[in-house]
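Attaching a single structure in structure tokens format; questions to follow.
Shown here: the complex without one of its protein chains, the others still in place.
And then chain A:
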Amino acid sequence: MISQVFILSSKGDHLIYKDFRGEAGKDAVNKFYEMVTALTGGQPPVVMKHKELHFVHIRQGGLYWVATTKADASPFTIIEFLNRLTALVKDYCGCLLEKSVQMNFALIYELLDEVVDFGYIQTTSTDILKNFIQTEAVSSKPFSLFDLSNVGLFGADTQQNKVAPSAAATRPIVSSQGEQGSKNEIFVDVIERMSVVIGANGVLMKADIEGEIRVKCYMPSCSEMRIGLNEEFSIGKSQLSGYGAAVRVDECSFHQAVRLDEFDTYRILKVCPSQGEQTVMQYQLCDDLPTAPPFRLFPSIERDSGGRYRTLFIHLPLLSLFSPSLFSSLSQELSSPDQSAELQPKNKAVHWEIPRFPGGAQLSALFKLEVSGLSAASLQEVGPVSLSFELPKYTCTGLQIRFLRLSPIQPGPSQRWVRYVTHSDSYTIRI
């Protein structure tokens, strides 16, 4: 059971405080902030104890979401609850920012009131909650140049208008007035996170993919949705896949509400999505990637110890392998107009930012570092290259959504979006 729930900003401002059981005083908030800021880097902060009170917290959106408990509760439950709470707040307020939490505090109090009673979690399902939540979300729309980029000359439709902007799914699920409310949208996202280690010799040492199909539904009522996956989708290692380009995962689990009666034969998931965001399916694949990893790097390091300065040349040609349709080789020095690179002395790292990287292209960078006391051993110290990227319209496993059908057909215009994205959880290339 949970004694208190509170939300703090990263600077320690109290945003939300709710005491469910009256067991612990309000000073617990300050105590928590004191303890969490006193931690050194290596200490695990997730569970902390002060006298009889346990603090369990997560960090999301730059905020501390804290639950306190006196009983020896299940850590999984509390952490999952806090995660779920952040997801709910995100659903209702649109996004998880200090500002949106501040502006919607009444809504969050109302949510907490319905979600937890006397420290016991009652329900976190948006289907039930939507009957109880009355406050409307206040969404903050900061002026952004990105909004303008979608508007064509003289307001004409641009090509991009046919693609849902990436911010489309970050709005509150309930909004009664305005043109937004009339939009009956449903987003189905296939999200994959890669963690890859490539050895210095180019050998793939580890490749893990954790994927999920996430549905975000803005429709007030949606009876049934059928999601068709690739027909050649197979689970587990035992199934022999023949010669076709089979889409294989090692393990796969589904949301409780998913009905799988047509899954075995037709690979169709049937689900009645409730409002808000939910994960319909999770899957994992280890080691046996169907395709080569999307990026390849051919590093070379040279040492120039002549002259007055000792210089380390690091040459990083980076090759994207994900769609080899158009191939253009382009080698550029450090600074090109849209790329940027900087040395971060704190992390002892060179940060190279590439805003756009077309498939099949090759980029390269040459970094010159002047190092005092350069020795042969220093070369060993040049640590791995880590890539963090977001690859839209691409899945490593090859999982595709064949179709997305809503039945019965929704009255009025409804929009269905299917989006694919691959994130780098950790993409490391040894040098």
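In the analysis below, contacts are C-beta pairs under 8 Å (C-beta built on N, C-alpha and C of every residue); 3 or more make two chains touch, one makes a residue touch a chain; residues count from 1.
The rule is simple: contacts and distances are computed from a predicted model.
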Listed names "VNG2A protein", "60S ribosomal protein L18a", "Beta-adaptin appendage C-terminal subdomain domain-containing protein" or "General transcription and DNA repair factor IIH helicase subunit XPD", matching UniProt entry of the absent chain: "Beta-adaptin appendage C-terminal subdomain domain-containing protein"
Candidate in contact with the missing chain, chosen from A:234, A:284 or A:415: A:284
For chain A, the residues touching the chain missing from this view: 1, 13-17, 19, 21-22, 26, 29, 35, 38, 40-49, 54, 56-59, 69, 72-77, 79-83, 105-106, 109-110, 113, 117-118, 120-125, 131-132, 134-135, 193, 195, 197, 199, 205-206, 208, 210, 251, 253-254, 256, 282, 284, 286-287, 347-349, 375, 377-378, 380-381, 383-384, 386, 388, 425-426, 428, 430
